[in-house]
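My questions will all concern the structure given below.
A single protein chain has been omitted; all remaining protein chains appear in their positions.
Presenting subunit A:
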Amino acid sequence: MIKAILVFNNHGKPRLSKFYVHISEEIQQQIVKETFHLVSKRDDNVCNFLEGGSLIGGADYKLIYRHYATLYFVFCVDSSESELGILDLIQVFVETLDKCFENVCELDLIFHVDKVHFILNELVMGGMVLETNMTEIFTRIDEQNKLERQEAGLSAAPARAVSAVKNMNMNISQQIKDIKLPDLPQAIKDLKF
């Protein structure tokens, strides 16, 4: 079973963190830090497996990772998963992201972390592999996105109107602020003397 999937960049900034076992928020953050610490000090020419840090359960768990340009993809798995199989799974995950985002880069992950989660949910569910067919994942994600766009077109009309009016409103108030007014208290003071 996959216990956790972590994506962070070369500086340890989390880009995605998904835990399939219940772990409190603070510990989750510490695990991300610990994992980054363990993984980042390894050369690129060493193997992609290492024993899990103490927080995630120590030697019973393996960290299997791949390093792509600026990002580390780390899967923490228990002994029931095949190490080599997980390596392939990471590859499938990244290729799927690439397909969905068209030349995925770190910025896509930063600004669309929700979408990344949706894609991951089609690939892995509850810590087990769900689907490995990239075309299938892509099609399903696309269909769901279309559904969202349709909703945005129909029922979201009032909301969009509101935001348009709001923007107008904002602009107006900004313009009002821009008009220079005399310093009132000062004027009052002037009157007194």
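The rule is simple: a residue touches a chain if its C-beta (ideal position, glycine included) is under 8 Å from a C-beta of that chain, and two chains touch if they have at least 3 such contacts; residues count from 1.
In this text, contacts and distances are computed from a predicted model.
Enquirer: According to its UniProt record, what is the protein name of the omitted chain, chosen from "Vacuolar protein-sorting-associated protein 36", "Splicing factor subunit", "AP-1 complex subunit gamma" or "RBR-type E3 ubiquitin transferase"?
Expert: "AP-1 complex subunit gamma"
Enquirer: Among A:Ala4, A:Leu71 or A:Leu89, which residue is in contact with the omitted chain in the full complex?
Expert: Answer from the full complex: A:Leu89 touches the omitted chain.
Enquirer: Residue by residue, what part of subunit A touches the chain that was omitted?
Expert: 14-18, 20, 22, 25, 28-29, 32, 45-50, 80, 82-85, 87-89, 91-92, 110-111, 113-114, 117-118, 121, 125-133, 135-136, 140, 143-144, 147-148, 151-152, 155, 158-159, 161-163, 165-167, 169-170
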